[in-house]
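One protein chain is absent from this view; the other protein chains keep their places.
This part shows subunit A:
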Amino acid sequence: MNGAGLHLSDVACLRGGRMLFRGVSLSLNAGASALLTGPNGVGKSSLLRLCAGLLPAFSGTVMRHGAVALADERLALDSELPLARALDFWARLDDSANGAVAAALDAMALAPLADVPVRILSTGQRKRAMLARVIASGAPVWLLDEPGNGLDTASLDLLGTAVAKHLAGGGIVVTASHQPLPLGAPVILSLTDHLPDPPHLLYPGEWDA
């Protein structure tokens, strides 16, 4: 994972004709983590999608070094398949090492549920399954959107352990959360500091203003 990096410079995000934030800069090298904070709707998830390359930046540049794993609100596992086989599809697509799925299931304490179909997992178990997908991917850059939602105390500790191990191995973690998470010492980026001034709706023709 050496050489992993995520660098944002002066990034602005425009969605649905509305400027969400602008002037966001962030530079993370191997072993660094960041925590995105701010009230609902301020653009935390959009910033994560922007980091993942799924959303184009309205202005500014996003540079990634290394593969990216994203855990957003969608599970992206085949609901009819047993958990281990559903994770296996992504592991094979990622060319992960043998045993990566088993190790990830262990890390999230999901090993006893490996043969259970994804559709009958509970909310917290689904969240852990999603984190297992991220762990198994072997990607150096983790983007976690509210990873603590629905997790109990024991599972939060598992998440903290997994993140600490990933950072120690030279990975990068960017988390959006409004609840305290055991994430070590992240760079804190408050999106409320980057609201457009004044916040207002933008329409075509107004973009240059």
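Assume contacts are C-beta pairs under 8 Å (C-beta built on N, C-alpha and C of every residue); 3 or more make two chains touch, one makes a residue touch a chain; residues count from 1.
Quick note on the criterion: contacts and distances are computed from a predicted model.
Not every chain of the complex appears here, and the one that does not is recorded in UniProt as "Heme exporter protein B", selected from "GTPase", "Putative tricarboxylic transport membrane protein", "Cell division protein FtsW" or "Heme exporter protein B".
Which of A:Ala69, A:Ala100 or A:Leu183 touches the hidden chain is settled by the complete complex: it is A:Ala69.
Screening A:Glu80, A:Asp152 or A:Asp193 for touch with the missing chain picks out A:Glu80. Among A:Ala12, A:Ala52 or A:Ala164, only A:Ala52 touches the chain that is left out of the view. Even with one chain removed from view, subunit A keeps its contact list with that chain: residues 15, 52-55, 67-70, 72, 74-81, 89-90, 92-94.
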